[in-house]
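What you see is the complex with one protein chain gone and the rest in place.
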Amino acid sequence: MADPFKARNPFAPWDRRELPGMFDVEETARRVGHYKWAEMKLFEVLGGWIATVPEIDVKLRLGTHCYKHAWHAELWHNRLPELREMNPERLTVAPNDAMVRFIAALTEPEAPEMTIEKLVGVYRVFIPHFISAYTFHLNNTSQITDGPTSRSIKFILQDEFDDWRDGEMLIQTLLTTPAEVKRASEHQARLEILLIEAGGIAGPGTIGSAFAE
Amino acid sequence: MRKFFPVEDLARDERFNQATNEERMADPRGTSNTGVIRKARSTNRLTPLRPDATDAARSLMHGIMVGEIQALEGAGRTCFDFVTGEEAPFALKLDMARQCWDEARHVEISVKLSEWMGTELGQFIENTVLFAAACSQDPVLRLAGVNRALEGLAIDVFTTMKEFGELAGDPYLAFCEDWMLADEVTHVKMGSVWLRKITENDPERRKKALEFQSVVDKIFSYGGLRSESDESPILLARRFRELAGFSDGELTEIADVSLAALNERREAVEKTLASSPA
Partner (left out) sequence: MTVTVEPSIFKIVKYDSKEIAGVAQEMLKLLGMESTNLLIDVDETVAMSRVTTTLSDPVHILVMSSAFENLKKPMTFSIDNAKFSLGRGLLRIRDRQSGNFADAPTDEDLSVVESAVWETYCVGRLSRLGLKVHKQRWQYNFRNRHGFKDAVDKQFEKIWEADGLTWSQLSEISQHALA
């Protein structure tokens, strides 16, 4: 056995985490508040839609996914006070009006014949944007100072990927004609435009900028 | 999507047929205590000894399955129908979302058990009374009607089915019912906790909610489906209800309401027999 009293590095050779991060406490709280708001809107609409879809497999998936997004909202709710926000409701808001309009458009379909629109909105638009926002946050936050947010994001991303796959596969079983494909892509485009206007789940800069300065 | 979704719009595929509770109660026929049936049964309790035990268990399992679908839908609507913070606390909605997941699993379990028992989806009529109880515009009434009354009934039903599985030696039935029973106790507890919390300073609202629960309890006693009498197929599961937060007084009240429903049914059957051809 190695000598237990011999001096060792605090960071093991394979631990490459760095101190610098793109977000300070305030910016992290702002983003987390938007994540919570968006996750809440998502779990609420998933819950509401359960009674409106006739397809039993879709009904059951919506019920299961509803809880996962509620749990994400709870994780963010609990994180806010740790980020010096003692009134979590203050930051539990949409980043802008465009995001509110996006949620209104996402939530609009109700008729039992509109399962395609419901699923496309969630699994081809909203959840891919969640994955982007969370991935950007995870890869740009300080890996040491913001450990708790990173840990939550890793749990949440696992759910998002699983749910995206479930939803996408359900959509593929529902798209059986060229007309249905067109319906799906038109609805997707409509929602995507609104989300571009919003700048993403946390507003402009949600996933940084891809362009050279 | 509308807030407050009407029960008649519940979405189902082509296999399912629905009936309201009024339509169901309009059927005056009995299921016991006549001629051959009386001779064959010493009790109506659902046990493997009953000659019709297998079919009765299959029918009950189908009822559980569609009940779970409606419970899922009801919990989902509570997530959506009320404004967070203003009309329903955030934590209450989280509990309802959790219930969605639980109910979705219960549907999955009931579907598998139904297949195991030889029942096809939609083989029996679906009574939509559970979702009807989940349509109140006050979340507290929903908690009283669904979480305390109906999930309370689920405790009684699952306890009976678990015992049925144990007596018959069915390896899946007893196992699954026990798991679902654990979830239902949690759901009833949620209802009890939130009812007390939200109406802490509003005795009028609490009274209204408890009255609503009592009405739902009576409707769901289905004319004696559940009581402490041997004449009821489902036994009131006092022990598990205690775990779920029901007081002795509340349990006695439910037992009384259930017995009254059984007596009403008995009288109705006797009336039907008296007026029917010999």
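Some observations on this one:
Every chain is named by a letter (A and B) in the order it is written, and numbering of its residues begins at 1.
We take it that a residue touches a chain if its C-beta (ideal position, glycine included) is under 8 Å from a C-beta of that chain, and two chains touch if they have at least 3 such contacts.
No experiment lies behind these values; they were computed from the predicted model shown.
When the full complex is examined, the chain removed from view is found to touch B.
Of the listed residues B:D170, B:D183 or B:E250, the one in contact with the hidden chain in the full complex is B:D170. Only one of the listed residues, B:P6, B:G85 or B:G118, touches the absent chain: B:G118.
Against the chain not displayed here, chain B makes contact via residues 17, 19, 24, 27-31, 34-37, 39-40, 48-55, 57-58, 115-120, 122-125, 168-171, 269, 272-273, 276-277.
Note that in this section only the chains that are shown with their structure count from here on.
As a whole-number value, the distance joining the C-alpha centres of chain A and chain B reads 36 Å. Those residues of chain B that touch chain A in the complex are listed here as 1-2, 5, 9-13, 69, 72-81, 84-85, 90, 93-94, 96-98, 100-101, 103-105, 107-108, 121, 131.
Residues 40, 43-56, 59-64, 66-71, 73-74, 77, 89, 107-110, 112 of chain A are the ones that touch chain B when the two sit in their complex.
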